[in-house]
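Every protein chain of the complex appears in place save one, which is left out.
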Amino acid sequence: MLFIQLFINGIQTGALYALIAAGFSLIFGTTRVFHVAHGATFTLAGFVFYELYTVLAWAWPLAALGAAAAAAVFGVLVDRYVYSVIQRHEAAFFTVFVASFGLAIVVQNLIAIGFGRGLVTVPTPLSKSLELLPGLYVAPMAAVAVLCAIVAFGLLQWLLTHTNLGLALRALGENPELVRVYGLTPRRLSQYVFLIGSLLAVPAAILTAATSGLNPAMGHHIMLISIAATIVGGVGSLRGAAVAGLLLGMAENLSLAWIDPQWSEAVTFVVLFLFILFRPGGFFGRAVTS
Amino acid sequence: MLAYLQNIAVLFCVNAMLAVTLNFIMGYAGIFSLAHAIFFGVGAYTAANIAMHFSDSLLLCVAGAVLVSGALSMVLALPALRVRGEYFVAASLGLQVIGVTVFSEWKSATGGLGGLVGIPPPTVFGHALATPGEFLGLAAGGLAAVLLITTALLRGSFGRSLMAIRDSESAAQAAGKWVAAVKTLSVAVSAGLAAVAGAIYAFYMSFVNVEGFMLETSILLMAMVIIGGTGTVFGPIIGAALLMLLPPALTYLPFLPPSELGTVQQIVYGSIMVLLMMFRPGGLVGGRRKRGKA
Partner (left out) sequence: MTPRGDTSGAVRAADAGPVLLRMQGLSKRFGGLQAISDVTLDLPAGMITTLVGPNGAGKTTLFNMITGHLVPTAGTVHLHGKPLARLAPWQIARRGVGRSFQDLRLFTHMSVLENVTTVIERGSWLWQRRADPERIQAVLNDAGLWDKRHERAADLAYAERKFLSLARIMAGDASLWLLDEPASGLDPRSFDRFVALLRNYAARGITICIIEHNLDLVTQLSDRVAFLDQGKLLACGDPAGILKDPQLAAIYFGERA
């Protein structure tokens, strides 16, 4: 029974990780920007939702929209006013990474000042666990999480294969100049990428707030998962990042059957290490040894 | 007052040693590590254990710390050899996270969350270091040694090989450079010398616990190197000095509640990092261009 419980928890966590990782992978795969501030996007969306829904008592659709707006605006502004400035004179991986890192630190700490450093939860009617079977506790939120993930990926898939924007996005990863064929510039397209990528983190943030709660420092963990999933899934493969996110969520939860909770984060990294050592290309990616 | 200044000076030396050794791989080899605090910690715990259970000779403890840390760095070196920068950052992050968990859980070696207390002072030629002045001498000596070793390596053929690899790995290979060996050695040197700082820190505080070796510390060290200027000799030292002055400087601002100091400190250097990357990627010492000269 424990195993089934962990399995279901794993699917719930995995679904959310898949969404977050897909957002990061989309951004990194197409723009080559190591956007570690993606974790900050997640935290921001979560806390905005908390503020609007729990503190100011807005209706949840409005609160969700508010969170989405915050995430989208943050992502696009960071690209427009920070990354593009840097890329104009120095496109080195290092410089962009450090700037992103600095931003993540700033946002995380601003949130800590505003909301305190403790855990913050968003109680909703669906958050309460129901005992489905003796010893098996599942909250309806879990189903919502999985459903959200499926819908989001469905939309993403449609976007990538049936719209001009989607095709241009895929072109951007291969050959930036090709993008002009679609009537867009790489710069403009980059902003769309950050928009979509940031939005992908929003459902995960809201659902996490409603299930396990939020704290300002969680951006770190989110980033760890995003990077790990992107590498394990294969750089340039959204499908890979999503699958890897799911698997990492499963692994994190299932491993609790054998090891203490403190080590579950380590499990993610052992998996990552093994992939880097033996299969740097990940599941679906191209091998990227230098 | 003197005691206060001596304390700051010792901590400055330790931080500067860490910043210089991190700069060794970041600024010159182009290897970005978020796990530097772990090697600091490994050095501290190893030296403490040797002193507590075996011998309190300074030489032995430091040697042990360097060896263990250097050996552990092979774990980090392996991914560095095979994959590009982005992947390496992820691997180092993984090592940092796992390392903290190991430090917190391995009670027999690290004392778990409580840490190790009562670390005996180290002995040099039979004399146990006791006064703050003596510890300052140790710390300053450590910093001088680290600077000497890293500069000697960087000014010589090893440094040239390192920079060649950083500028174009394929051309360095075509020039006959055994890239894997150079990278591995640079990671080992960086980790080993960071362990020296760890040993000095453990002896000075006579107490170590995991708090000093967490992700926050690795981030702080990276900030010191970046803000001071990667790939320069004085950059990391200036970065260390500045970021150490920050917390005391902030206490002078009346409107800041003391409980928020750590947070504000992080906001300040986070913002500095962003602004520097936008307008002066070479850091304070480096200037507009990122240089890499010893």
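Chains: A and B, in written order; residue numbering restarts at 1 for each.
Keep in mind that, in the parts below, a residue touches a chain if its C-beta (ideal position, glycine included) is under 8 Å from a C-beta of that chain, and two chains touch if they have at least 3 such contacts.
Predicted model only: the values in this text are computed from it and were never measured.
Enquirer: Which displayed chains does the hidden chain touch?
Expert: Across all of the complex, the chain we cannot see touches B.
Enquirer: Consider the whole complex, including the chain that is not shown, and state which of B:Leu78, B:Ala109 or B:Ala164 touches that chain.
Expert: Per the contact definition at the top, the residue touching the missing chain is B:Ala164.
Enquirer: Among B:Ile50, B:Val75 or B:Val182, which one touches the chain that has been omitted from the display?
Expert: B:Val182
Enquirer: Among the options B:Ile50, B:Val89, B:Leu153 or B:Ala199, which residue touches the chain absent from this view?
Expert: Only one listed residue reaches the unshown chain, and that is B:Leu153.
Enquirer: Could you list which residues of subunit B touch the chain missing from the display?
Expert: Those residues of subunit B that touch the unshown chain are 152-153, 156-158, 160-161, 163-164, 166-168, 170-179, 181-182, 185, 291-293.
Everything that follows uses one rule, which is that only the chains that are shown with their structure count from here on.
Enquirer: Considering the complex alone, what residue numbers of subunit A touch subunit B?
Expert: By the definition above, subunit A touches subunit B via 28, 34, 82, 85-86, 90, 92-99, 101-106, 108-110, 112-113, 117, 220, 224, 227-228, 231, 260, 262-263, 265-266, 268-270, 272-273, 276-277, 280, 288-290.
Enquirer: What residues on subunit B touch subunit A, complex-wise?
Expert: By the definition above, subunit B touches subunit A via 30, 32, 78-79, 82-87, 89-91, 93-95, 97-98, 101, 104-105, 169, 215, 219, 222-223, 226, 230, 260, 263-264, 266-267, 269-274, 277-278, 281, 290.
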